[in-house]
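Below is one structure, written out as structure tokens; comments come after it.
Yeah, one chain of the complex is gone here, protein chain that is, but the others are all in their spots.
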Amino acid sequence: MKIVQKLVTLKAKPRGFHLITHEILEHLPELREFEAGTAHLFLMHTSASLTINENADPSVRHDFLAFTDRLVPENEPYYTHTLEGSEDMPAHIKSSLYGNFLVIPINNGQFVFGTWQGIYLCEHRDFAGNRKVYITLMGV
Amino acid sequence: MKIVQKLVTLKAKPRGFHLITHEILEHLPELREFEAGTAHLFLMHTSASLTINENADPSVRHDFLAFTDRLVPENEPYYTHTLEGSEDMPAHIKSSLYGNFLVIPINNGQFVFGTWQGIYLCEHRDFAGNRKVYITLMGV
Partner (left out) sequence: MKIVQKLVTLKAKPRGFHLITHEILEHLPELREFEAGTAHLFLMHTSASLTINENADPSVRHDFLAFTDRLVPENEPYYTHTLEGSEDMPAHIKSSLYGNFLVIPINNGQFVFGTWQGIYLCEHRDFAGNRKVYITLMGV
């Protein structure tokens, strides 16, 4: 049984849903050393999310953004947390609706994904900087 | 410390929220061999979800479907990912809102559940086939 932990820094991205499977894998050569186990990806922020979804057609990510901006609108009259920009409070809510962590199975040195699965970084702020993901690989 | 991994195939189900605790347990006789640990259930699809909710009254699952279909409507004029059916893009969004994986504690050879907890498969497509769940048991 072994554990590898590392802090991965993702490059800054515009507001939107971004496929980051390759960016994550570039930082994880250690994955090959695991025969079986799990990978825990933990985003260290409260205004972005990690989720797993369709890895092929950019129109899916486009529609995710369009839907999510309507689901959690800006400038609602009942918002009281408004000092950090009109998209700040919505970003906190979106962060928790999609969630800030993933657990992905590892088998034979690779993530176990269905054919169409990839990792999304959901960036809910307009001008966010780099985003940190703390990764824990556990297994044999 | 030991790990058991297996791929479980769930029978095809109609669009809706389905209690699958027993179907999962039927595939997991290995659970009895764990004194303490966790079970990771990872759905290998992007148009269905796994969640934990009320295990007794079918009206809860009925209302989950009615609410979720209103929360993420079909045929929104701003959707661009529309070639695979009117419920396809909504299914992707619902998949990420409820999430595609669970982690459940194991103690004394069983899932640790509250009295009213059960596992739901949330099927967001109209004519989906079997669904694959990749399960990792880890513990002692």
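Note that the chains take the letters A and B in the order they are written out, and that residue 1 is the start of every chain.
As a convention for this text, a contact is a pair of C-beta atoms (placed from the backbone, for glycine too) under 8 Å apart; a residue touches a chain by one contact, two chains touch by 3 or more.
These numbers come from a predicted model, not from an experiment.
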{"item": "Residue numbers in chain A that touch the chain omitted from display", "value": "1, 3, 5, 40, 42, 44-46, 71-72, 76, 78-81, 89, 92-93, 95-97, 99-101, 103, 132, 134, 136, 138"}
{"item": "Missing-chain contacts mapped onto chain B", "value": "1, 36-38, 51-54, 57, 59-60, 62-64, 66-67, 71, 97-99, 102-105, 107, 112-114, 116-117, 120, 138-140"}
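Definition applied: only the chains that are shown with their structure count from here on.
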{"item": "Averaged-CA centre spacing for the pair chain B and chain A, given as whole angstrom", "value": "20"}
